[in-house]
Structure formats: C-alpha cells, structure tokens
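All protein chains but one are shown at their positions in the complex.
Chain IDs A and B follow the sequence of writing; residue 1 opens each chain.
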Amino acid sequence: MVRHAIIKYGHFMVDPDDMQDVIRQQELNEEEIERIVKYRWMYLDWMHKRFADKVVKPPE
Amino acid sequence: MVELLSYKKFYDEPLKKDEPVSEEITKDCYTVFACRHKFCREVCPVYQELRNESYTSYGFHAALLSVSRGIESLGNMKETITYCLECGACELRCPNTLFGGDFYKRRTTTVDLVRKIRRDLIAENEKPNNWGEVEKKIDQYKKYYNSSPEEIRQWAKDLEIPTTGDTILFVDYFTAFQETVTVRTAAQILMKAGVKFGVIERPGLTLGELYETNFDEWLAHAKETIEALKSAGAKTVIVVNPHEYVYLTREYPKYMGSLPFNVIFITEYVAKLIENKKIKLTTEVDIKATYHDPCALNKFSGIWESPRKIIESIPGLEYTDEDPVSQWYNCCGNGIASFKELHPELSYRIGTSRLRKAADLGVQYLLLGCPHCKDQLSEVQTKSKINVEPIHLLEIVAKAMGLEV
Partner (left out) sequence: MLGEFMTSILKYGTIDDKILEELRAIVGDENVFTEPHHRAIRASVPAPFPLHKWSEHTPDVVVLPGSTQEVSEVLKISNKYKIPVVPRGGATGLADGAMPLRKGIILDIKRMCEILEIDEVDRTVTVQPGINMQELNRVLEKLGLWFPDDPASYPVAVVGGRVGTGGWSLVGAFGGHVPDLVLSMEVVLPTGDIIRVGNGGGRKIRKSSVGYRLKDLFIGHQGTLGVVTEITLDVFPRPEVEFPAFFGYNSFEHAYENAFKMTTSGLRTLGAVVIFDEEKVEYLRRDDEAYIPQPKSIKSIIATVMYGTEAEVEGAKKRLFEIAEKDGAIYLGEELSEGDWASRHDRYALPLHGRRRSDWQVVPMTWHCEDAAINHSQLPYVRKRWHEIASRYIEQYDGVFDDWGMFMYSNPPFRPWGDYLTEIDIGINELALDEETWEAWVNMKREIAEVVIEVEGSISACHGGTREGDVEVCVRQELKDGQFELMKKIKKMLDPNNIMNPGKYMLDEAYQEG
C-alpha cells in the first residue's frame, strides 16, 4: 500500500496519516518550512561551488 | 508577522534522574543516532576546537539514548551538555532538518534538547562546574531589572525618546547596561531617518541563562515584556539584539501564541530605509572589511541578506564577503546563553579562530550584526592582538550618514 505525498504550502509533504503510530510530526509552521527549503537550495548551490568554479548547462 | 515555529511539546516533560527516559524522547534521540553520519560535527565551532565528538549533536542525542538504555545515568551528562554554544549550526546542517524537515514536518532540534537537559539537570540539583558564574550573571540581570527607570534609560538620557508609540525600539538589559553603543547608534540612525519610535520603560528579563534554568520565571518575564510592549501601543517592534529577535520570533510564540505586533530586526528595517532613501549614505568610509553572520540571524532566522545590502551601500567601503553557508561553521564564541560563563577559555579560543579567519581575508575590520558578538570579539581582539577590529555595522552606517555617535 503506497500512499501519495500531499502538497502543502506548494511543497510535497508526507501524508500526516503515515506519522501516527511510530513517530509523530511536530509543530512546524509554514515560515519555518519555507526557511528549511530556502536553506537547502542555498546549501546545494554552495556544495556545487566546493567542487568546481562553475556548473555547465546541458547541450541544446 | 515573523514567526518561526518549531516546537516539540514532549520536551516540556522533565527528565528525572531516577526515572526512565520517555518513549518519545528515546525515539527523538534515535532519529539522530540512526543517522550516525554526523554531518552535525565539522560545522560545530566547539568541535572545531576540541575535536571531541561527545560534544556534538550526535554526541548529545546518543548520550541521552544511552541513558534511556540504562548504560549511563542522566547526572553524568551535566558537564558534557554544557559544551554547546546553542549556535544552531548542527541542527540546521542535520540532513533530518535540511533534507527532510520540510517533508516530514519533523526536524532535529538540538538546541531545544540541550536547553531542556540543562534545565532538567538543574532541577535535579546537578550543577556543572563554574555554575556559580551563571548564577552571578542571573543575579546581575535581576539587579538591572530592579533598577530605576532613569538607570534603565541611562544609555539614552540625552536622546528624548518617548515610552510609547506605534513603533518601539526593543532594548534589552544587555544593550541598556553593557554594550550600549549599538543600541544608542541604532536610536540615532532611526531619529536621523525621521522614524518616530518609543522605548518601553521596563521590559522583563529575556536572559538565556534564565530560560535554561528556571523556565517558569523566564516565562513570567516574557509575558511581562509582551504586556509592556502591548500597552505601549506597539504595532512594530524593532529589535537590535539578535538573541532577543530569536526569543520574540521563535521562543515566545511557542508558549504564548502569535504576538500581537510585528517584529523586525534592525538590519531589515535600516536596509528598507536606505532603499527608500530615508537614510542617505553620503560620507565615504574608506575601510576594508568583511562581515560576521551572527548565529541567531544566520542559522536561526534566515537573515543574511539585509546586512550585506547595507554594507554594499556604504560608499568607499571595500567589502570581502564570506558566504552565509560557509559561516554556519563560524561563531564568535559567546554562545546564546551560559557557554561563556562556563567555558571562558574555550570561548576565547573560538573567538580567536573567528578573528583569524577574518584576518586571513586581508581586511582591517570585521563588521558585526550583534552586540554580543561585539562584546565578545572586542574582548578577544584586545587580548589576542589579532589585527582585525570588530565593529558593529550600524556604527559604519552612522559614519556614512555623517552622524557623531
């Protein structure tokens, strides 16, 4: 039984029903979630820079 | 309205020495232990100095898990748990936060856990070495709190600031009594820009040391602060001290719900004033400088753009940036709460490492966004003689505005 992720605040999120029995969700508001997403993209951009001066784009 | 809510209510249930660790706490610790990749480690400024993995997010969670399994007793963690600046780097870098926190609506919350363990240990009368210094500091701040209104406003005695208004500049006791230059500079910048604002007469204590020792007392003070701001008519509260900004935007809403006013950090406010030409930066400031991201802004609040915008608008200033992600690894060494009182030498080491990094960039000045960083790094600079001068970026703004501060 594979349930689908839901979309909330414009992002994919776990179906809250899947976090009832073993481990539960915490209070985490939209701003905090947005902050995590923003930090992730910053981090990924930073990680590219650690390995080369630039990332080249795919061929046309 | 800025409100960054991350709250695990089950942390409110105290840990006790002779009682089992709750299942929820056990699973919480296991979720970090299960990773064991320890991306929390190199990013930690304490770890960078000591290279001891006991003093990392992994170490704290795994240690408490070992308590839950009967391998260790809670009281033995009393020294270990003090080796945390509460800078937030580990819990942000943790893949459970950075790569899954948004999806699962569950993230790693090391700082909350550290605070909780410290508080619960004090309640069990398990006090770490040097604890007297922390008690002294709390007493000192209680004296500040019980001072006369004139003493509390000594920093602004010639500035004629009202005690009410739509816009309130929030001044905590650290900036009112100790690092007064920052808040005075902020007030003068706002006045010159034509901003009408007040300063409340007597806020409650916001002290981190109190937060992690006596939660009820800290909360009573928090309520008093909110009441005072409300009754002063605050619709917008401008905050100069990043630590206070974290309390107002992250901690108070956990226990008191959404606050009835907007909270804005000074660099966000000043950057807007510059953008709207309410502040004119006309005087050249010919210095070479870099910027230190305060942990409370960079790692907790998502504020790193406005300080850079301000710096880049200063005429004459030659700026070398160290990007905010690289600065997750940095801290001035002060920490958010009791770290410096408990570990003065280690605090100094972390501070010297930070100043050396700035010196390596070949700059003369290290611009700061936090009065605690300024207090700490000025002390470190005086002692270490590292050739970089720490200065709050508001002081540079004032200079560029032609203000005599």
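Note that in this section a contact is a pair of C-beta atoms (placed from the backbone, for glycine too) under 8 Å apart; a residue touches a chain by one contact, two chains touch by 3 or more.
The shown structure was predicted, so the numbers you read here are calculated from the model rather than taken from an experiment.
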Candidate in contact with the missing chain, chosen from B:Phe10, B:Phe39 or B:Tyr319: B:Phe39
Omitted-chain contact residue, chosen from B:Ile25, B:Ala62, B:Ala156 or B:Ile287: B:Ala62
Touch residues of chain A, complete complex, unshown partner: 1-3, 5, 11-12, 14, 18-23, 41, 43-45, 47-48, 50-59
Touching residues on chain B - with respect to the absent chain: 26-27, 30-31, 33-39, 41-43, 50-54, 58-59, 62-63, 66-67, 69, 71-73, 76-77, 80, 95-96, 98-100, 103-104, 106, 326
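Here, only the chains that are shown with their structure count from here on.
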Chain centre separation in whole Å, for chain B relative to chain A (CA means): 26
Residues on chain A engaged by chain B in the complex (per definition of touch): 5, 11-14, 16, 19, 22-29, 31-33, 35-40, 42-43, 46
Of all residues in chain B, those that touch chain A in their complex: 2-9, 24, 27, 31, 92, 97-99, 101-107, 109, 254, 302, 323-326
